[in-house]
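Right after this comes chain A.
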Amino acid sequence: MLGSGIIRGFIETARNFAGSYCSRERLTTIQYPEERLAQPESARIMPFLVFDGADPKAGLRCTACTICEQECPPQCIYIIKDAVKKPDHIGKMQMQPKVFDIDISVCMGCGICAEVCPFDSIKMDQVFELSSGERFNTFLLHKEQLAKPNEYFRKLHPSDAAETDARRAEDKIKAEAKARAAAAAAAAPKPPSSPKPGPPPKVPAPVPEHAEVAT
Partner candidate 1 sequence: MNIPLAHYLILSALLFSVGFAGAILRRNAVVVLIGMELMLNAANLNFIAFWRFGPHPEALTGVMFVIFSIAIAAAEAAVGLALVIAIYRHRHTVQVEQIDALRG
Partner candidate 2 sequence: MSPLVAVLYIVGIMAVFGSAFALTTIAERKTLGRMQNRFGPNRVGPFGILQPMADAVKMLTKEDIVPSSADKLLHFIAPLVLTTPVWLNFAVLPFGDHVVAARFDAGLLFFFAISAASELAVFMAGWSSQNKYSLLGAMRAIAQMISYEVPLVLSTVTVVMMAGSLSLTDIVDAQSSYAFGWLARWNLFTPWGLAGFGLFLIAATAESNRSPFDLPEGESEIIAGYLTEYSGFKYALFFLGEYLGLFAVTGLGVTLFLGGWHAPVKALAWAPSIFWFAAKFAALIFVFIWARATLPRLRLDQLLAFAWRFLVPLTLINIAAAAAWHYSAWWGFQGAMATRWVLCAAIIGFPYVWLGRSLRGGSPALRKYTYAE
Partner candidate 3 sequence: MLSNLPFLSCAVLTLLAAIAAMTLRNLVHCALCAAASFAGLAAIYLQLNAEFVGFAQILVYVGAVAILIVFTILLTHGSDVKAGEPVRSSSLWTGLGVAAVVLSALVAPITRSASLWLLPSANPQAPVAAIGRVLMTQYVLPLETIGLLLTAALLGGVVIAMREKPARKTPTKPSRAPSRELSHAA
């Protein structure tokens, strides 16, 4: 009969109305500034740069290879290489950025920079309260603002960070072993066998793993 469905609907809304005052579970709203939803591990908003150790300048993983700059779809990354090199985690001398700027008012948070970075340097942040009354300078982040310690990265993306750390530790061990072997070889009386160290152990860009973590 006409109207029976309407009455059922009315009963349903009335039940919601009364129930929302009785049981707190019915109210699904998170009252944002006071309560916050825990971010899922794979959440990503804006990129940041990881550094190891305590000094953001010395420990910065970035080698100013500019792959991220070239890959960035909205072209929001700006890098100038420094003339001075510095050693990376395996002791190899690498380039370092003099200027590393990200205009986060242009950044669209796609995460491609983090995907392509072969040095595990650029990672995705989870900070989302970025609004500001000022339009230009606030949103142009420099190297100093972008650099964040590895502990922070571990906190944000634990599994990704653990995987990265393990790989880097392995690299380091390998590099040390190699260095020791090289030192031993240098000490051994057969200099021409390996006059110069071979090509540096290439850090495999773990794109597939990153993609899995990121999504």
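Selection rule: all candidates are chains of the complex that A comes from, given by their letters.
Basically, a residue touches a chain if its C-beta (ideal position, glycine included) is under 8 Å from a C-beta of that chain, and two chains touch if they have at least 3 such contacts; residues count from 1.
Note that this is a predicted model, so its numbers are computed, not measured.
Chain A shares a touch in this complex with candidate 2, selected from 1, 2 or 3. Within the complex, the chain A residues that touch candidate 2 are 1-3, 6, 9-10, 12-14, 16-17, 19-21, 26-29, 31.
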